[in-house]
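Omission of a single protein chain aside, the complex is shown with its protein chains in their original locations.
Up next is chain A:
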Amino acid sequence: MTSFLDHTINGLVVGNIYALLAVGLALIFGVSRLINFAHGSVYVVGAYVGLIAVAHLKLPLPLTILAVVVGTGALGILIERVGLRPLAHSVRIAPLLATIGISFVIDQLIQLTFSPDPQALPSLVPDWRFTVGGVTVGALDLVIAGIGVTSAALLYGFLTFTRLGWAVRATAQDRDAARQMGVDVDAVNRAVFAIASALGGLSGLLVGMYYNYISPAMSFQATLKGIVAEVVGGVGNVPGAVVGSLLLGLTESYGIALLGTTYRNLFAFVLLVLILVLKPNGLFASNRQLPPEPMTGTFVAPSRPLKLPASALAGLTVAAFALPLVVTTPYVLQTLSNAWLYAMLGLSLTLVAGTVGQVSLGHAALLAIGGYVSALLAVDLGLPVMLAILAAGLATGAIGTVLVSPAFRLRGHYVSIATLAIGEIVGLVILNWESVTRGPIGVSGIPPIEIAGIPLYSAAATYWFTLAVMVVLALLQAKLLASHLGRTLRAIREDDVAARSHGIALSRYKAIAFGFGGFAAGISGAITAHLYSYINHETFNAQISILALTIVILGGMGNVLGAIVGSVALIGLPELFRITAEYRILIYGIALLLLVRFRPQGLLGTV
């Protein structure tokens, strides 16, 4: 009983922290219809501003809080200025992608400044503990609860009693009407980003003090948790976000008590997917919502894709195959092999996100499925490697499609959130399903690729093999796009309502796209596993998903050749210039930002 109450208190405290994040996300979504993926980065910045204030400047708690609020509030204004305002007239997904780019940049800057290692953030609150009726409550718990309630009250007061607060609510209700009534929507956005970010920063500070631990890596998880809480409460619903956060905190707390800490995130993401599928408007909205507005404007920017003549394509292919005859440096060939593997992932994602318009943010999970299936088939069942790779491709197509199928009925940003969550779930299942996947230890001793009994050890052989597989997949995809499926899938992207009215069953075609895309990604993951000889649950992480998306956008959404060019540019070039890993991610973030802003159709154009 006591421990039950302790878990409840713990859940409420954690929920309170989530609430500070989720309320900000809900406010931002309310006024700008944007899911701010940089929110977790703001939270991390809050934690590090707190670190400077506490550990270096030795400020007392109130001043520390002030510093965090001011610092992250200003950062919020900057994010609005860079990530949102210039993209007001772009396609709807553009600001979301921009905030992903911003989060990469911020996280990486933090990491470069403060080192990637976790640090201790000393709590400024005395370590008093009270025992009331068998329940232990710490002073910090009370401080967190106090800050949560005070913030809520201030926010309520702001929204209800100030002019700007009214403007915020008017904008959230109907942006265009508010603009016509003379509301300065830019000012509203700025204010909302400032407030939301200040709350997010505060959340980071409190988490740091609560766990006495901060690290740049907290960012992504924080964004995810905030989004889960927000979706549970109903996207854009501020009071709902508070309730959603408390529910999420409690669910996690009880879940951990029952099953252990490694399950914590699994609960959060399963909850998210369930809500998205069963109550997409949140727990508190009635399910029978208005049908979606007719969408004006299409998903991808209109453009005329660059068309290369077949002879040029053939020439390029021959040149690519001939390269090892000229360039024999193993390092260069390995780098390009890696680029071909990413190109397979890019092909997969450009089909799903570009051609069908389902912007998947969890695509690396397909690599993980392919990698594990092939590795386990080869190691545990002794299947010949080539057969294992093929089986892994087929299995990934099937498993991936089944896993994302709950997201088939979702649209727009919800697809992105759902795929992100599903991707995380895959990673967590791999981590926790020890009897099959070996859990955190990973799979080692994965046999190398063999052709006719001869293992591929040389860099040139690996290069040729990966290139050949990639070319075959690209040709298949080109054939698919030239068939009736090409126009059918693109019609779904352009206007799913009109597509349905002409007899196109959305689920069937989304499944076909994910099936084919899963096959390509699964093959890529499988080959990677055999090249690395060791994989674990972190080999194919969420950063790879975002990198894949950047590749796809760089090349041009839906563009087969673009996916290949994009991966050579983003994988090959930084490697050849020997840019170190941290800076590389910074470059990916900046590349994503610049692309979304200045060349949304990519290098070769959307198809």
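One rule holds for everything that comes next: a contact is a pair of C-beta atoms (placed from the backbone, for glycine too) under 8 Å apart; a residue touches a chain by one contact, two chains touch by 3 or more; residues count from 1.
Here is the rule we go by: contacts and distances are computed from a predicted model.
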Which of "Protein SCO1/2", "3-oxoacyl-[acyl-carrier-protein] reductase", "Cytochrome (Ubi)quinol oxidase subunit III" or "Branched-chain amino acid ABC transporter ATP-binding protein" matches, in UniProt, the chain that is not displayed | "Branched-chain amino acid ABC transporter ATP-binding protein"
Among A:A491, A:A569 or A:I590, single out the residue that touches the unshown chain.
-> A:A491
Touch with the omitted chain, as defined above, among A:L480, A:I527, A:I544 or A:L604 = A:L480
Which one, A:I512, A:A542 or A:V565, makes contact with the chain that was left out?
-> A:I512
Which listed residue (A:H89, A:R163, A:H502 or A:R578) would be found touching the missing chain in the intact complex?
-> A:H502
Those residues of chain A that touch the unshown chain are 290-291, 294, 296, 298, 300, 302, 304, 476, 479-480, 483-485, 487-488, 490-491, 494-495, 497-506, 508, 511-512, 515-516, 606
